[in-house]
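Apart from one protein chain that is not included, each protein chain of the complex appears where it belongs.
Let's look at chain A:
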Amino acid sequence: MAISKEEVIYIDNYLKFLGVKYMDIRLEILDHLASEFENIQEPTSLGDFLRTKRSFVKRYENQWQKAKHWAHQRALIKRIIGYFYKPNQLFIPICIGIFFGFNATLLPKSLIAISFCISLIVPQCIHFYIYYKPEGIYKNIQSAKYILSIMALPSIFMYLMGIMAPIIKESPTVFYAYWFFAMVFNIAGLQEVMTLKRQIVKTYSKLISN
């Protein structure tokens, strides 16, 4: 027997009570619990049934987050590798090379330092804006957190800046290599963010409209 609308709302409220605040996670747990409850043969109250599922609900959120985090980091690495062999993406490392050439030949050292800092900071700012903008739908969607996690890897270049500074100053080769990879990671990160943003909007517009 199909579960009623009131029972669906009851399960949803119970999940909120247990602290499952993201709607995409609630959707999956709710569907599983509703399907299982519909198939119980003996008469059981919904409240009693849900109490037996508490530990499953608690565990669920953590393991989901972990799996997704590494999936997106892997996708980021895959995208970066693609820049060096996919014909339609080769223009990215080439453009970075031209940009470096412009910096090295035309700009004074002080402006190169500014150019370097801006190229590292701006992509990070864009992705933070995407997630935290006030009218964004992402606050209620767990998957949107991955938008942040994707950029964790490119952020490493910013964290390393202090440690790398003496070596970077000594050797222009190390400096440009460091800058090159920082830019490649940042561009790939932003591309991943945009792709995921589109997917999230598409999938969860359905959820929000219900």
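We adopt the following convention: contacts are C-beta pairs under 8 Å (C-beta built on N, C-alpha and C of every residue); 3 or more make two chains touch, one makes a residue touch a chain; residues count from 1.
Methods note: contacts and distances are computed from a predicted model.
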Handout entry: Identity of the absent chain, which is to be given by its UniProt protein name, from "Ribose ABC transport system, permease protein RbsC", "ABC transporter, ATP-binding protein", "Sigma factor sigB regulation protein rsbU" or "PadR family transcriptional regulator"
Key = "PadR family transcriptional regulator"
Fill in the blank from the handout: Residue positions on chain A contacting the omitted chain are 2-5, 8, 27-28, 30-32, 34-36, 39, 56, 59-60, 63-64, 67-68, 70-71, 74, 203, 206-207, 210
